[in-house]
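Partial complex: the chains shown occupy the same locations as in the complete assembly.
Order of writing sets the labels: A and B. Residues in every chain begin at 1.
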Amino acid sequence: MIPRYSRPEMVAIWSPETKFRIWFEIEAHACDAMADLGIIPRENAEAVWKAKDVEFDVARIDEIEAVTKHDVIAFLTHLSEIVGAEQARFVHQGMTSSDVLDTTLNIQLVRATDILLADMDRVLAALKKRAFEHKYTVRIGRSHGIHAEPVTMGLTFARFYAEMARGRERLQRAREEIATGAISGAVGTFANIDPRVEEHVCAKMGLRPEPISTQVIPRDRHAMFFATLGVIASSIENIAVEIRHMQRTEVLEAEEYFSKGQKGSSAMPHKRNPVLTENLTGLARLIRSAVIPAMENVALWHERDISHSSVERGIAPDATVHLDFALNRLAGVIERLVVYPENMERNLNRLGGLVMSQRVLLALTQKGVSREDAYALVQRNAMKVWEEGKDFRTELLSDPDVRAVLSEEEINEKFDLGYHTKHVDTIFARVFGE
Amino acid sequence: MIPRYSRPEMVAIWSPETKFRIWFEIEAHACDAMADLGIIPRENAEAVWKAKDVEFDVARIDEIEAVTKHDVIAFLTHLSEIVGAEQARFVHQGMTSSDVLDTTLNIQLVRATDILLADMDRVLAALKKRAFEHKYTVRIGRSHGIHAEPVTMGLTFARFYAEMARGRERLQRAREEIATGAISGAVGTFANIDPRVEEHVCAKMGLRPEPISTQVIPRDRHAMFFATLGVIASSIENIAVEIRHMQRTEVLEAEEYFSKGQKGSSAMPHKRNPVLTENLTGLARLIRSAVIPAMENVALWHERDISHSSVERGIAPDATVHLDFALNRLAGVIERLVVYPENMERNLNRLGGLVMSQRVLLALTQKGVSREDAYALVQRNAMKVWEEGKDFRTELLSDPDVRAVLSEEEINEKFDLGYHTKHVDTIFARVFGE
C-alpha cells in the first residue's frame, strides 16, 4: 500500500486494531451461540464480553506471537489475560484459526466495499451533474483520434456515468460474493463445532454462512472480487485517458482544476499538466495487477494450502486502498473539471465544416444524384477546404453544380448542429431515467 | 484457437458463415424497422429477405474485400449482388460498420455463453451424481498436504459443485453484461438513424439496446465477461489439481478413466498419468490470459479507436472455444473418475490413528486433566506411533495413565469416523437443497 495513495478510513480497515476487534467479535459471538446451545456455560460466554470496550494491546500480542509463532493463539492468550484464564477457557472451542481469519478477511472486504460503493456514488453524482450541465455543449466526436461527427460533452459524461453505474452494480455483486463466513472447524466438517454457531456468528457479523467450506472459504469468491476491482479500475482509466486527451495543448477542451496558488502556473500558463488523470492511469495498472494472483489463488491443495495468504496480505489492502483513493481523486477531477466550450467550438470548426461532408453526400444522392457524381461533387469542394483552408459551406454554396440540386437553405441545414443533438434527450432518458 | 482443444459447435459460432449470417439478419431487421417507420419503402425491406436462405459466398466476399479493404462494404456489395442493387439500396442506411460488427460480436458471445452454460450444467450434474455416490466415502482431509482430520469424498465433490454453481451464476450475469446491441451511427448520436431501429433489431436478435454507445459498445462489458471466464477457468484448475493429487502414485485415491485398449497400460500398470487434468491445468492458464488484454481494451480513445479489435479477434474465439473444451473434458473426467475407497481407507490409517490425537487431547482436558498433562500423555503415545510405527489406539488403551481417565469405550469412541461425518447431511442440504 502506497501511503501517498491512501485515505485514512480505508487504511483503518486493514489496521491490526480493526483486525483484532473483528477477531474478538467473532469469538464472543461464537461463545454466545455455544451458550445458547448449552455447549458451554452462559457465564463464560458473558465474561468474554468484558473485553468489548477494552483496547487490545497490539504490542503485547506481537510479543506473544514472537514466542508462539501463531497469531491467533497470541491473540487468544491476550484475550485470556483480559477476561481471565478460567472464564476464557471455552473461547475458540472447536474452531480452527482459519475460521477466524477467513471470516475476518471477508468482513474487512465487505467494509472496504461499502466505502468503495460510497466512493462510486460520489463519482456518479459528479458525472451526472456535469452531464446535465453540458448536455448540449457541442464538441466534435472523434474516432481513431480523427474528427468524425459532433457529439456533446454531456454525452461524454453520460457514457462515463453509465459505465460507472455498471461498475457499481458489479461491485454490489462482488460484495455479495465475499459476504460469507465460515466457522466449520479444521477441515470444514463441523466435527467439533455445531453449524448453528456459524449461523449465529454470520448473522451477527452481517454475513451468510459459506454453504460448504474446507479449512478455508473458497477462493473463487475472492478471485471474482478482485477481478471486479480490476474492471472498475479499467473504467477509471477510460475516463482518465479521455481527460488527458482533452487537456492536450492542441485540443484543450478541458483541464483538471488548477488552484490559483499552485506554483509555476502563470509564467508558463499553458503548462498545466493533467497529472491527476495520469496518476489515475497508473493506479489502474496497479489495481489490475491484483487480478491474476487472485485467480492463481483459487487452486489450493486439498482442504487448503496457505499459498493464498501472502498474496492476500498484499492485494487485499493494496487494491482496496488504491481504488478508494483513485475513485475519490476521480470524483474530485470530475467535480472541478474546467470545461472550455469555446475551444470545443473552435475545434469543431477547425476543419472548415468538412465533418459535415457525409451529410452533404447523402443529401445529394437523396436528390437523385448518382453516388459517383455526388462523391465527385463533394470531393472537389472538400479538397479546396483541405488543401487551401477554405470553408466547406461557402464552397458548396458557390458551386453551381451543387446549387443545381441543393438550395441555400438545404445546404445550410446540413451544417445545423441540432441534427446531431436531436436524440440527446432520448439517450439521457435511457441513462438517467429522466 | 488450438484445433486440438476445440469442439465443432463452438467453433461454428466463430466461422465466417455464422458471422455473415448475423450481419445479414441485423441489416434485414434494420430495414424492416425503417420500413415500419416509413423511412424506406416496405418493398425494399422485404426484398432483402430474399437472401434469407441463400448461402453467402465467403470467397467472393473476401475477393471484394481485397479491393475495398473494408469487410462490411465487401459483404454489403455481395448482398447487393444477391438482392439486386436497386432493391438493396437502403440497406445499412444511416448505420456505421461498428453497429453491425459490435452487435454481431455480442450475439456471438451470447451464443457462446449459452453453450458454456450447458457445459457447466453437464459438469454440475456429474459433480452432483458423484457427490451423492460418495457421500459417506471417508478419506483423510489434508491441510498443507498433510493429513488433518477425516472428510468424505462426497464433500469434495459437493464443494466443487458449489464452486461451479457459483461459476454458472457468474456466467449467467456475464451473459447479461454482453447481451446488448447498438445501432446508433457514426459516433453514437443516432444523427442518421432512428433509435427505434436499434430497439427493433435488438429485440429480434435477443439483445437489449445499449443505453449509450459511441461508435462502439463500451468495452467494460467485455472486460467483465472475460474476467468471468478467467474465474471459471481457475475453478476448473482447482478441480484438476485435486484429481492430479489424488492420482499420485503414493496417494492413488482416484484415477482418470483409462480405456482398456489404451497403449502401455498393463506392462506398467502404475503408469496411468493424469494427463487430462494436467491438460486442464494448462488450459486454465491459457483462458486466464485473456483477462488482462480485455481490461486493457476498456480505455479506448474518445468515441473509439480500433486497438480492441485485434485483441478480440484472438481472445473471443480462443477463450470461449478453450473453455468449452475444458468444461467438457472436465465433465468427462468427473463422470468417469475411478474412485478407490479402499485406498482412501488405507491412507486414512497410514498414520496409525494419529489424526485422532486432537480429539483424545480434548477428551482428556474435558475430564479435568490439565492442558499440560493431557498434552504430555498424548505426546508420549503419539511418539511411539510416529517413531516405532505402533497403533495409536492400541497404545492409548494400554497406557495406564490414560486409562485412569478414559474408559476403553471412551477411547474407542474417539476413533469413530461417524463423529466426522455427522454433519454431511447438513452440508449437502445447504449445497444441493436436498
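Rule of thumb we're sticking to: contacts are C-beta pairs under 8 Å (C-beta built on N, C-alpha and C of every residue); 3 or more make two chains touch, one makes a residue touch a chain.
Just so you know, these numbers come straight off a predicted model, no measurement behind them.
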| item | value |
| --- | --- |
| Complete-assembly copy number [criterion: all chains share one sequence; 2 shown] | 4 |
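Simple rule for what comes next: only the chains that are shown with their structure count from here on.
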| item | value |
| --- | --- |
| Rotation angle (°) superposing Cα atoms of chain A on chain B, nearest 5 | 180 |
| Distance between chain centroids, defined by C-alpha means - chain A, chain B (Å) | 25 |
| In the complex with chain B, residue positions of chain A that touch it | 141-145, 148-151, 155, 158-159, 162-163, 166-167, 170, 173, 177, 185-192, 195, 209, 211-215, 218, 220-221, 223-224, 227-228, 230-231, 233-235, 237-238, 240-242, 245, 281, 284, 288, 291-292, 295-296, 298-306, 358-359, 362, 419-424, 426-427, 430-431 |
